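Structure first, commentary second.
A single protein chain has been omitted from the complex, and every remaining protein chain is retained in its original position.
Now for chain A:
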Amino acid sequence: MRTTDLLVIGSGPAGLGAAIEGARCGAKVLLVDENTKAGGQLYKQIHKFFGSGAHYAGTRGFQIADILLQEANDLGVETLLDTRALGRMDNGCVSILHQGKVEAVEAKKVILATGAKENALAFPGWTLPGVMTAGAAQTFSNVHGTLVGKNILMVGSGNVGLIVSYQLMQAGAEVRALVEAAPQITGYLVHAGKIQRAGVPVYTSHTVVEARGTDRVEEAVIAQVDEKFRPIPGTEQTIPVDTILLAVGLNPRTELASMFRCRTTYEGALGGILPVHDAWMRSSDPNVYVCGDLAGVEEANTALEEGRLAGIHAAVSLGYTAPHAQARMEELQESLRSLRSGAHAARRLACKERIMEKGGACHV
């Protein structure tokens, strides 16, 4: 059996932030991730990030991962990769599958940073080879160096759809069109501007209605939608593509949080069902923290700040002290408010306030 102060599950920006800050406070930290490389989705991000200097703005995502990993190593965080957290056992330990063996981990605090998974969209022909999620195409391209197709239809104009379109063009593919069911582009307009300058037509109030082909996708049928998102007959257009990518949102990976019996709520704008948390990222169980996309799908910079907040609070509540720990937590809370205060983020801020109200009520 392994023992640790903090067990952090997931090594994306939230998990790395938690591990770094927990270790900085002096806590013993064990970080586990099912992937063979730490960094979560940061490693697939080859574009420069938004944010302030404090959030590594202007730095490319994979470069941020390298900085965070180095910091975690320097602080003595023990990291187990290719290691899956299987669940919570009756005695409160967490079982992990590491190098083919199941082991128990006894942790005083558990920080869940399990991220999110992509939504799918069903339409006639969607099971044909060539239909996949945008994140899958990004993993093929940016991790494995393989283009999934030459001519692409992107479905969804959130930041994932916009950024993956840009990156696949950088890799040599053609994005023949991007469709968005909403009447306006939903991601940042500057991301949209990049692909529009490169000649990608963006069709708002449009969706994909059919994928056609014999052994794989050969063409996509798109159509205009009405205000209730129903395709309008007679507006169909056929676009010759070999790939249809779905960038239609993400939902929190709550399986482990459910095993810990964390109380959940529903916030559609943050991805759906997710565990509630207080202003320090504590779930309804005071020994279990939730952060990053698991606690509401947002961005890498908010995930990192939430993780840092969880890491400090968990360490401090175990009696570890770091200089200015209290002030640092207040700074992080303020930073999160600032990251959510733009016009584009107003809806996310309102969701987060409701979640924290419900989460705070668990600890009175």
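Before moving on, here are some points about what is shown:
Rule of thumb we're sticking to: a contact is a pair of C-beta atoms (placed from the backbone, for glycine too) under 8 Å apart; a residue touches a chain by one contact, two chains touch by 3 or more; residues count from 1.
Here is the rule we use: contacts and distances are computed from a predicted model.
Name of the non-displayed chain as stated in its UniProt record, restricted to "Sulfate transport system permease protein CysT", "V-type ATP synthase subunit F", "4Fe-4S binding protein" or "Acyl carrier protein": "4Fe-4S binding protein".
Checked against the full complex, the one of A:Ala120, A:Leu189 or A:Ile232 touching the unshown chain is A:Leu189.
Of the candidate positions A:Val8, A:Val29, A:Val200 or A:Ile239, contact with the unshown chain belongs to A:Val200. Where chain A meets the missing chain, the touching residues are 47-53, 57-60, 63, 169-170, 172, 188-191, 193-194, 196-200, 301, 338-339, 341-345.
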